[in-house]
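Rather than the whole complex, this shows some of its chains in their spots.
For reference, chains read A, B and C in written order, and residue numbers begin at 1 within each chain.
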Amino acid sequence: MPEAALDTVAKAAGSPEAAQPYAELGMKDDEYARVREILGRRPTSAELAIYSVMWSEHCSYKSSKVHLRQFAEKAPRNDALLVGMGENAGVVDVGDGYAVTFKIESHNHPSYVEPHQGAATGVGGIVRDILTMGARPVAVMDALRFGPLDAPDTRRVLPGVVSGISFYGNCLGLPNIGGELGFDPGYVGNPLVNALCVGVLRHEDIKLAQAPGPGNKVVLFGATTGPDGIGGASVLASATFDEESHAKRPSVQVGDPFLEKLLIECSLELFAADLVVGIQDLGAAGVSCATTELAAGGTGGMRIELDRVPLRDSRLTPEEILMSESQERMMAIVSPDKLAAFMDVCAKWDVVATVIGEVTDVTPEEAERGGRLVMTWHGETVVDMPPRTASDEGPVYERPIARPSDQDALQADTPDRLPRPADDAELRTQLLQVLAAPGIADPSWVTSQYDRYVLGNTVLATPDDGGMIRITDHGDRGVALATDGNGRYTRLDPYAGTQLALAEAYRNVAASGARPHAVTNCLNFGSPEDPGVMWQFAEATRGLADGCHELGTPVTGGNVSFYNQTGATAINPTPVIGVLGVIGDVRDRLTSAFPAETTDARLYLL
Amino acid sequence: MARVVVDVMLKPEILDPQGQAIVGACGRLGFEGIAQVRQGKRFEVQVDGEVDDAKLADVRRLAETLLANPVIEDFELRVE
Amino acid sequence: MAARVGVVTFPGSLDDRDAARALRIAGAIPVSLWHGDADLQGVDAVVLPGGFSYGDYLRCGAIARFAPIMSEIVPAARSGRLPVLGICNGFQILCESHLLPGALTRNSSRHFICRDQLLRVESTATAWTGGYHVGQEILIPLKSGEGSYVADPATLDRLEAEGRVVMRYADSAPNGAQRDIAGITNEHGNVVGLMPHPEHAVEALTGPSVDGLGFFTSLLAHLAEGPVGATATAG
């Protein structure tokens, strides 16, 4: 393989007219023009890599931002919220000095390409988000949607997804305490794999993605970097999945849950010994995201020697390193006097850790421009940019919105026209049909592949409506969780459909005996460039924000997944809503079953 | 009866956690000079009768669709 | 003085905290043992907990067997001195270490199975099951992907003849285990390997029953009585 010529900042300054593949990386003309304006020159290819992933829909929320704002604007006053939206995950006070953090995230497209690994790495990613907040991950849930059971592709996708979740979650030692299983023709070419993780921490243990203190070291730890999912962040996660992207499919990310388990124990030991100043996990945009976000959250200054990143494949270029989605990696900011202790803990857990740079000071002018992130490759400067422009100041779009033309017809088409059962026998047949539908029938063929006992704190799990765990080994305090979503309802009325999903999750939590406290959400929609989809999105977010306001329960975080479509056909809009509740004494929990010892009890329908 | 062997290995660019775990263990167990280990699968497929071109093509199709996952794995086939 | 019972943490151990909790509930003092230290810290017995040591990538338990702590556990266990309970991955490690015969292979369903499992107690002549009675049925979680016990017919016959099958799956084995074997012991009765997880059935709130507690209370009774050989014959 010929060594690609290195594109340096000096070269970029001297060759303003060089053609750059920004369109292939998913950037629009005006976005590219803005990068040039920010830098005052053309970007180097490494800088282009950073901007393209950071400004992708997946990382920048450029189409959804204007709508997500209302979650904060309409948020009920709530003293329980310790960390709100914007960080890796929200943190909620649950009393006695304890807090929990939880979040749900999608891994839809990767799970279609390679179901087992896609779903596995989806679990891995959300678990690292929770760990990054300083919490011990204590449980996971999974909300799944597939095409009909008898569709040929479902046979490939469903077993793979379930085995991936089972493999990764079980191997991490996190109990699976609930989830959903839904089927609809709309998901044939676009399954939904939404994974939720919840973690527990003490108030004083909250960690943030920031890099204060010039002179502090930037340490990359965990897996070595390989060509996993290169281009994935912009190509896989946010562009329509079509034949063409099939052809230029990047190398699939493969998960290593064993390494992630070591990373969890290692990180918790690092936190306990107070050895990190700031921390970030490496998700979709890998090193690009971690460095720009950490720098932007700190002094604004950082210097990275990219050639120090330990590689699995020595041929990787700086651009590829910046875009690699290799799993099971974290980045920490460590003060120099604690570096030796930090390295010792990593060595104890057999986790590779490498200093790749340090936090730097910035001048007031540099701060004004958005800080200064410099990266070198064997001594040559390949990146010199204001990190905040990549992490926080990406493009924001007010996408056109239009109520779909078939909406009225859809709503007019009520079930009234369906024939009623003529007699008992027909009623019986219909009832049996409903009960046998795969989305209604017993899901234990899926859930029996998930460990629900590990950690020994699972109070409720399948088949109960919500999951519940005890959050400490010595007390009785617990949290309950449920996720719900219904694409068909939401298609019929996105505003009400989303509220129904919220209400159902809320009821499931309340019915377990816990008091609902906070909301997370994963918004699975079609292309934001389709005004009809954007209308659904606007209505759904408005519905959720209003509903949360009404219920007095804040949204603490979530995830948006756009471009869920096959060709031009979008999935039914599917917001999956997760509600977390708190219960003072888990012994007061209520199960879905009638307790065995009850007789002569009365049944009430509320 | 004849036997076709299908060797399935992860593509070289794909992470192989299993191989890594083994290399790690080799070091601790004092096996020197083991540079790399990759773990794959070996299938022994017994076919009825002779292995002619048609049979071989069948096994190849079997490998592509069932034995190997072409997204992350390569395979090789040989008659034994 | 309460018994001190070690719980080994290998890289990838998952149920170590649960095993420690179960021991605590039973009245023992759990002592955390690190795989990399060849030091048993003077414990009276050892639990090898469940999990995926080293990711179970090669074969379950194959790599953990070589951990430094095992170099202390194996001779003490083989001599009959040290009571050792291997649960799930721990059972796999005991087989890989040749402390117990046979091996654990992929479930016949090829899937991981997590379910509440009814077991029948077959032997109380071990350090870990003296508190049960033969024929008793207990309900504890089974959760494993490679839990199918196999051994050659001669070994199986010997295990049966010597009364070394400790637990069997009531009804039939959900994982294809030969002769429905869920747990076995060595010739001294001090080493027991068990596929299901008694440490997950010690509290009514979080387990399907509290039937698992018997393993840990049996151990304490056994330790209070004296050396293993004595109970093994008395059982």
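Points worth noting:
Here, a residue touches a chain if its C-beta (ideal position, glycine included) is under 8 Å from a C-beta of that chain, and two chains touch if they have at least 3 such contacts.
What you see is a predicted model; the values in this text were computed from it and never measured.
Recorded composition of the complete complex stands at A x1, B x2, C x1, labels matching the chains displayed.
Note that only the chains that are shown with their structure count from here on.
Inter-chain spacing, taken between the CA centroids of subunit A and subunit C, is 38 Å.
Rounded to a whole number, the gap between the C-alpha centres of subunit B and subunit C is 34 angstrom.
The residues of subunit B that reach two or more other chains are 17, 21, 24, listed in rising order.
Residue positions 54-55, 57 of subunit C are each in touch with at least two other chains. Only residues 54-55, 57-58, 63, 66 of subunit C touch subunit B when the two sit together in their complex. Here subunit C touches subunit A in the complex through residues 11-12, 14-15, 17-18, 21-22, 36, 50-52, 54-57, 111-115, 141, 143, 145, 197, 199-200, 203, 205-207, going by the rule given at the top.
Residue ranges on subunit B touching subunit A, taken from their complex, read 10-11, 13-17, 20-21, 24, 69, 71-72.
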